[in-house]
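Can you keep this structure in mind? I'll have questions shortly.
In this view, the complex is presented without one of its protein chains, the others remaining in place.
Labels for the chains are A, B and C, by order of writing; each one numbers its residues from 1.
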Amino acid sequence: MIHGVTQLTYLAAAALFILSLRWLSHPKTARRGVAAGVGGMSLAIVGTLLAPEIVNYSWIAIAAIVGTLIGIPLSWVPLTAVPQRTALSHAFGGLAAGLVGTAKYMIWFQHGELTRFRTGAIVLEIILGYLTFTGSLMAAGKLQEIVPTRPITYPNQNLVNLTLLAIAVGTGVYLTFHPYTAWAFPVIVFLSLLFGVLLILPIGGADMPTVISLLNSYAGLSAVAMGFVLENKLLITAGALDGSSGLILSIIMCRAMNRSFTNVLFGAFGQVQASAAAVEVKTAKSGTPQDVAELLTTADRVVVVPGYGMAVAQAQHKVRELYDQLTKRGIDVKFAIHPVAGRMPGHMNVLLAEAEIPYDALLEMDDINPDLPQTDVALVVGANDVVNPAARHDKSSPIFGMPIIDVDKAKTIVAIKRSMNPGFAGIDNELYYLDQTMMAFGDAKQVLGDVVKSLTGEGGTH
Amino acid sequence: MIHGVTQLTYLAAAALFILSLRWLSHPKTARRGVAAGVGGMSLAIVGTLLAPEIVNYSWIAIAAIVGTLIGIPLSWVPLTAVPQRTALSHAFGGLAAGLVGTAKYMIWFQHGELTRFRTGAIVLEIILGYLTFTGSLMAAGKLQEIVPTRPITYPNQNLVNLTLLAIAVGTGVYLTFHPYTAWAFPVIVFLSLLFGVLLILPIGGADMPTVISLLNSYAGLSAVAMGFVLENKLLITAGALDGSSGLILSIIMCRAMNRSFTNVLFGAFGQVQASAAAVEVKTAKSGTPQDVAELLTTADRVVVVPGYGMAVAQAQHKVRELYDQLTKRGIDVKFAIHPVAGRMPGHMNVLLAEAEIPYDALLEMDDINPDLPQTDVALVVGANDVVNPAARHDKSSPIFGMPIIDVDKAKTIVAIKRSMNPGFAGIDNELYYLDQTMMAFGDAKQVLGDVVKSLTGEGGTH
Amino acid sequence: MLFVFMLATFVGFQVIQNVSRLLHTPLMSLTNAISAIAIVGAVLIAGEQESTMTTVLGAVAVAASMTNIVSGFLITDRMLKMFREREPKR
Partner (left out) sequence: MLFVFMLATFVGFQVIQNVSRLLHTPLMSLTNAISAIAIVGAVLIAGEQESTMTTVLGAVAVAASMTNIVSGFLITDRMLKMFREREPKR
């Protein structure tokens, strides 16, 4: 079916994809990884175009141009919108898989070439593909806040969803054994599309990153299924790479949040935010940006803990200015990056990298925690859950057991946020009421800007 | 050709082999790795026996029993003989690959089923197989000192060898294009067998470990070729695992010795030992075991550096006794393991593990080197090249550039060996003439025994 | 083909586990771009010209995949460009 040259380009493309991901393991070689990925993709496309079955190139060319024209602006999105973009991408990926499966079914149906194996693989491909399509669209909508982000629940929801899925799979099995049952195919397509929507409805907006990773994994698996349909090993390989990547990332996120998959998918997390109101009245000390600046200048070691609030306020550039000011004074500044700080894996790293903070100043949780007791000032910039000590000792807390950055062990703590409102998990944070904590209320960008101003004013530099 | 169940067992077997090697990455899971390997192999054999082509089981049963009867005693060899055993094993592996290739050629010849692809794969298989067979036998012989271990050289040796190989390959290419050329097959077999012998002749006995790893890699590749011949993906997978393992280990060894493959294969290393006699007369201080014991008891931190001499003297159990005595006195004892100490990769680790020294007391070179300046006594037990400071500064030394364990930076050094003779690389070691060095001459087991005796006598414990 | 799937999954798991946490966001967009390999299937369908219907389906799939390829690689590269090591101490 596929001739020799095409086979060889596929082999090379698969090798390049693997190398691409290998090179991504370190920032130094990462860009080479992108080049390898582009090379692999180009080879794969060229190899396919060489295949003798292809008789008409004009449709392909037009479609490719359209895709490029959509793709280029899509790559300009601000970094805060990366999760939405990724979700949208998965939607396109799922759609492509679904459409190819549909078309292939139609072709084989016409020619009477459907076998059980082929039909079974197509069924798998379209279920995964269409489910990923609508599910990812919903996820993108929730992240972009077009669709309400709070979990939408109704009685027996899980039962309804699972029944739907069961019907879709059942019809799929039936179709596999009776490949020419014409009514079954559209039913499966419809149910998969519907299931994708319903699956995402009850999941809170903040759980979307985990869901997106999982959808990534589904998109990969649908490519694998397409590979089985078309007997194409390159598709299988690339799909498997993608599938395992999505799976691993969602496992990492779940583990870092100390939650299970089931809880993320069916837990309707983030629904009960209101109930978490503080009962006893506790008092927190608050300070002005000038107070913060003063405290920082007397410190020898500062650890900055960024969180989702830094992303919202786009405060990374101010963080960078502060970093420059402090290091200029010989103060040792490190960044403590929690694995799920922000709203996607590696979120903080990308933002700080954008602000040109050298990546070797960024330390992972496990590496920085032992240093915190010797830290003079821990500066918490819009982080909340990832520094909540309740995770360590309060068994009743929803985040109990999640590993955190132990800022409460630092000598003094400064927390920048707009209010006493809770973060993603919707729970109070006792950190803010500690004796050694000073709150600096306000938008992170604003507050940090003032801190930097009073540092430069005071220091007379700049 | 292969029916479904067999295919599935092969799939499972391949997965188990991969898991087996993955689990070997840590001592805690390593034995599970062996179990997975055994499981994979059993599945593979059972799956093959189920194949419909197999009509007669008696020959197979007899051969398997014979193999088991030879294999069991072979696994009892003392640990010092492990390199020889491994080499012998490679010889068997190469032989098996060669014989299967030969038989398959005969069968297809008879039935007129030879194609270019098949013949080409068979040629690759038999060249690699038979070359590995005789080469490994030679290597085993050199290690067991049945064959003279010194490099055997004659004029134009490399030219002769390469010509031989070229003729074998040339004939192979000819056979591939004319599969029914009856005379060519035995010629290739003969040349491969001969080449295996000639390849090893000029290599010194001490370079055998690297060569064995390389032969391991060839044995793996011949299994891959067999996989292409029989269109069997399990063989390809297992062979590739084996091939890459052998290659990586030999690269690691070469790198740790700061030598290139070409130098190992064609360098006739270890030939010029005699020329390395010391020119100027230097003096070394020597001490009795009692002196050593006394020195050790006054130390807080001791680093033991074992080398080939410990293996020769089988002194690991005495090392363990010493370790017990010293730790009992509250002295901190660590072991510094150089990657090529001894004569095979991981040699020292296995010996010390045999003596039940906990593996977390064994540190790799890069981890221990920073500690050496704070070390009171560095105890060198039969190591020589791996502690030779010339590697760091003497550009003319054959081992220049090889990373070493910096014992010369310790406060005092004790070196146990039988004489002032050089080690594997045949060069003098200035370490022994340093002011802070004390030599303790004698067999390592003997000397350490005396040291322990005077420690227990003195301490009154035991 | 199951063999290929099994091996590729092993490779995937190992490779991804080695990616440093630092780069998890670019990793997401890179695998996203790679999963657009579905374009291979889409091109085959669109180019075969079996019927107008399948050609249109194929062409839409090509466009969707191409979007992912272009935006995925571009955004990954844009993010990676931002990662830089500490400049030599001034």
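In the analysis below, a residue touches a chain if its C-beta (ideal position, glycine included) is under 8 Å from a C-beta of that chain, and two chains touch if they have at least 3 such contacts.
For clarity, every value in this text was computed on a predicted model and none was experimentally measured.
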Which displayed chains does the hidden chain touch? A, B, C
Touching the absent chain when the full complex is considered, from B:D207, B:D242 or B:D428: B:D242
Which listed residue (B:L8, B:I54 or B:I146) would be found touching the missing chain in the intact complex? B:I54
Give the residue, chosen from B:A12, B:V82, B:V197 or B:L434, that touches the chain omitted from the document. B:V82
Check the options B:G120, B:P151, B:P179 or B:G220 and report the residue that touches the missing chain. B:G220
Touching the missing chain, which residues of chain A? 7, 10-11, 14-15, 18, 233, 237
Per the touch rule stated above, chain C touches the missing chain via residues 3-4, 7-8, 10-11, 14-15, 18
Since one chain has been left out of the picture, which residues of chain B touch it in the full complex? 13-14, 17-18, 20-22, 24-28, 30-31, 33-34, 37-38, 40-41, 44-45, 48-49, 51, 53-57, 59-60, 62-64, 66-68, 70-72, 74-75, 77, 79, 82, 85-86, 89-90, 92-93, 95-97, 99-100, 102-104, 106-107, 110, 212-213, 216, 219-220, 222-224, 226-246, 248-249, 252, 337, 339, 344-347, 349-350, 353-354, 356, 358-362, 364
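In this section, only the chains that are shown with their structure count from here on.
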Express in whole angstrom the distance between the two chain centres, defined as the mean CA positions of chain A and chain C. 15
Centre-of-Cα separation between chain B and chain A, whole angstrom: 46
Which residues does chain A have that touch at least 2 chains other than itself? none
Considering chain C alone, which of its residues make contact with at least two other chains? none
